[in-house]
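As you look at this complex, bear in mind that one protein chain is not there, while each of the others sits in place.
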């Protein structure tokens, strides 16, 4: 795939002004308030993995609607805290898999929580274990158009709330330093990371890697690839719902969350990425921290990559960068 | 696509003995009992379509769990009943669309009810309007693995129940002859038709066209195409759940429903159909009416077709065949 | 597929000045004169379809060269005329199929004639029944380059003439109001509709849906998809014939026919349509009625659709719109 | 592509008994009689090619129906005859192109005639220049279903007759030894070669290379690839015409022509060829010369090739083999 | 992808007798003798990774021809040996990447050496760093046909020798228990694992995961997928070299190595794997340890997986299984 989006120089200054609903903050304030009115019911069960250097725990906590959300928590075996932590979110369609897959952050000395994405975890990898008890109106197979008719019913309202509660859960642990919690994720995980960045104050760091879930309208105009293509497919069938669909999505846009963020951030973007086109990533990056002052942010550019982005290079970069933060 | 399944002669006598759970009938008896304990809440609102020869109604009735299910009812404009009726179910991913699309049965003199399939109606055509309020565990995008862990929670338990209630609804109409109700459908609609054939006594006729939802295990072994491929994809991720998955599906197999059917039936099958492979269709056809005696059945074979099957040829054949039934 | 053509705002004012041969009108005047010098030999044989509300007729009439052209005529069963009529043309590769497939216009109270496209009807659907007795020079499989060396021998000269004679045939029927004949069609059918719009005066309405056969040169430059790609493929082999090919096509361009039209028109266009790119459709729409004054025209825009366009939504729109015309 | 047809050992003895119509020989006898009742009107115009070693001629002769057929004749520049000759036929969709492309046979000392295939020559290469004045009934784009309803109207009746007349034309040349004319061709050219082998007595040699146009029924059952797939596509639309279609093709089957052949033959077959599956080639090879005695035949097997077969290896083999014939 | 190879039951007893060259053992004895006559020149440089729990080393050692081969060695940070070790080989086209990617075995308490594959490491992932100084004759892009004309020059002779030397290198480390070295790898890594299993005595365990490089002839006949397809592509061009090619490969066949192995083994196989078809894996598994007695072996079967096989499930299984070995 060659370059297909704005020229690299134009991307660096691409600063679209996305429409936001007036009640954006009220919507999320109410949503999180309701979620936090339910007890976290945090449970950790240690699991036997054959790994001597780390301890792994099968975690359950109450997410949106009090629904049980699964996660793996992995931490250095013989270290006492309080420790810094990293909360990580997953790419589209995948699940938390098995503890042996996700060892880097614990090996780097962090308590690491990997949150399952509700209803997903069945398309690739070693599987997810969290259902989504909520149904939806007519929807394209996938997750982007579930509840597309109303932001209150949209799938990602639930997921973003789960993610906020995952941070709450980690912060509540005895051996975690609640002021030292970072969030990270790739693709969908990057989009969820952005949502958390705008919803949760006091994060140590925000690390969205080739993030999904940003600037939906442009995404549908510049790429036909899935999963943004689910929106296109939905609107190709439900021909009269264009305004309604984008209104719903305006409550869920990574660009709007990024504007509200104030923690240090390390993004990545791949210039040949047709899944999460670079202009949608830069839309979030260039708006990141717009409402704060002196926000530390940086973006790693992978000029010849598609959606795989930087992979282990970015992870190594994140480990190094995070260690430098005060 | 060339021939890829059993040879045509072998298909004619292919009679696999699918395992059935002992409580198959109990499961469905209880399911339908619960559904029928809720009032149908049948509502018909006439809609303006610009069509002079027929009247069209936007129908809502209570399906599984009392959930509102939408349908279009179309009937001859100036005829008084009681009329015979055809209840039709839709192919995978489609919705009831618009009344102008489905005129043949009303033109042939029948009251025609076209049932929306809950949660679908967003991948092709003019759209569906029925949500599915039930969520599910981790699932492959699509419908076949929603609730795959437990027959009580499986998506098609709800859909098949909706379909039974659609027949109940039509039979309750003043101008319909309740002894003269036929069911029909193509692909997924054919699979739903088979389910109804085994669950509802006293049907005038059963017309499954290249039916889906039959002999799941063989389907996954003979084809990789979607939507049967959703099962394969699920099991490729959830590697230890093979027995559990096929146990759940055993409550939902068109072959088992076909065994219990006793109404006259007209099937169709396409020999180059990789979506609904011919051996899975013959598995249902050859088992159709196995528990009854002297069941009238016939199958139209399309030797050079893929999943499109007979299309308008089969519809014309159905109109002619149905008119000959006593 | 994302947006790939001109920006939506630019499309609205896109008004290319296509070169027309000086003898365009003479060419067509002579062509139609010759065709009309042959008797229509119109034959209608009623067919048994099992449809009670409409009567269907197997129609044959003499098209270009006096060649027999097939059509289905469907009309309300128990209504006496004179009635308004709709003459419909088919998409590329399809045939008139079977009467049960095309009931909407008759149900809306019109006499409906569905013309077979000569030589086609073997790629999808229920089949066509009209041959094309004329051969051609070397050509790409398909129809667009048959007779490409000379407008007098081009395939679409014959088809457009057949279409004009189809209107003549319908107007000659006793129970049809000859002042109330509309023409319609999707894709290739839309291109034929445009040709008729410029060749036949006094039409009630013109309804080209995502029309094909417009602005050939731009089409080959903006899309590689079939069937416009047949021109590209031909010129990739016959490397020296560029001027000759586009000269031939200049006698057959929907844009030129549109300029000459004066009946009320309802177009449709899909902005993600790579088969009939939106700029080629707008080239015809924006030029439609350019030589007349005060032509009533409108275009329905489907922003997220590919070549499927509006489907039943557009049909419903047409039924409503046509009913409002004086 | 792996092996997909019969096992290699089974291919060697695969001898299907294809049904032949009783009037097969009468049909062809009458066809050729009619063709030969028209003067050949053979014209050769020398063309300037810049090639010093050979002379090239633009050839025209009267084929089926007296239609003008084009060919290139190439011969050694400074040799006087009588010379042996090779008549070659082309693959599907191609044209005779340009004289610089086809020099091997003339360089080997033969008069070489390369016949254009009527109506083709626009899909690849440097183009064809021969039209087909005959039209057809509804047909799949391509050539295999043109005139499929009646052997008298089928496209290949005309092509095979052209090919016979091409041999007649070469034999009529002063500097050609009429007893030393061989025929050759690849794919479609191989199928035409087989037709000539059964229709023209006294050939020096027959060299079908991965021939097409053999055992049509099996071809449609073992492969879905084009161009055999045109038959499948036709029958998928014209669902009731199976018997009629295969009856027409039974007059045009390479297997039946092969049975009637008696000249020495060198075939080739590729075991991974999904376009012309090996069992269809062996069906012709194993039947070749069945009605004669002591026919010299051999087949070159390319075990790892797809439809490209032996390419220059086979051509080199042919040049060597042909030189050894008495 | 459905099932496409032998039926599951037939696979369990599939025991093909692959031809072996008489000098197979002499060939490898000489090859390894030469390699071991060169000093290992083992160098370990600790690298900074930000990982607190493990130490990572950039390893170089002399492989075939004394060429420098790179690897990562990762071991628990604060544990003193002697420790057991796992030597791992990589899949086709990948490189050793970065230390953060491969932490499971060190976390499980092993010294872990991940060997780069010479010349690869540029198609996916985070890259390889080992060149292959040897050239080759004409070859298909890829590695399977480099040096295909002579086993002494074949690419995998070099790679398998590198792998043996990797084991030698690990065994030479002070803190490694040389009697407790296991080998493992997926796909190509599994094929290399098998080679080592037959070439190196005294291994603790052998863990080939969906191994490549087994039963080459059958592989080319049952699948067309890459990389086995490189052989097919080579033979499609070099048409006369079939015997020579398979003779060369007979020195490199995982089946022959497996026969000579005697360490406990845990295989995996995926029944829908078209890249490394199950019959080729079972050919190695069923022959594994054939020349020894009482070899402990087991195979994990993934019935619904393609080439991804068991992924983290298999890794978890390996960690558990290896811990149980005496």
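Which chain is which? They are A, B, C, D and E, in the order written, and residues in each are numbered from 1.
One rule holds for everything that comes next: contacts are C-beta pairs under 8 Å (C-beta built on N, C-alpha and C of every residue); 3 or more make two chains touch, one makes a residue touch a chain.
This structure is a prediction, so every number in the text was calculated from the model and none was measured.
Although it is not drawn here, the omitted chain touches the following shown chains in the complete assembly: A, C, D, E.
From the options E:120, E:161, E:220 or E:274, the residue with contact to the chain not on display is E:120. Touching the chain that is not shown, out of C:1, C:236 or C:325: C:236 (per the contact rule at the top). In the complete complex, the residue from E:5, E:132, E:168 or E:262 that touches the missing chain is E:132. By the touch rule set out above, subunit A reaches the unshown chain at residues 1-3, 272, 302-306, 308, 310, 313. Subunit E meets the missing chain through residues 93, 95, 119-143, 145, 233-234, 237-239. On the side of subunit C, the interface with the absent chain consists of residues 220-224, 232, 235-236, 239-240, 242, using the contact rule stated above.
FYI, only the chains that are shown with their structure count from here on.
Counted as hops between touching chains, the shortest connection from subunit A to subunit D is 2.
Both copies, subunit B and subunit C, contribute mostly matching positions to the interface they share, with over half of the numbers common to the two.
Taking each chain's centre as the mean of its CA atoms, D is the chain most distant from subunit A.
The mean-CA centres of subunit A and subunit E are about 37 angstrom from one another, to the nearest whole unit. Centre-to-centre spacing of subunit C and subunit E amounts to 63 Å, using the average Cα coordinate of each chain.
The multi-chain contact residues of subunit D, meaning those touching 2 or more other chains, are 239.
Contact topology of the protein chains: irregular, matching none of line, ring, star or complete.
Chains that are in contact with each other form these pairs: A-B, A-C, A-E, B-C, B-D, B-E, C-D, D-E.
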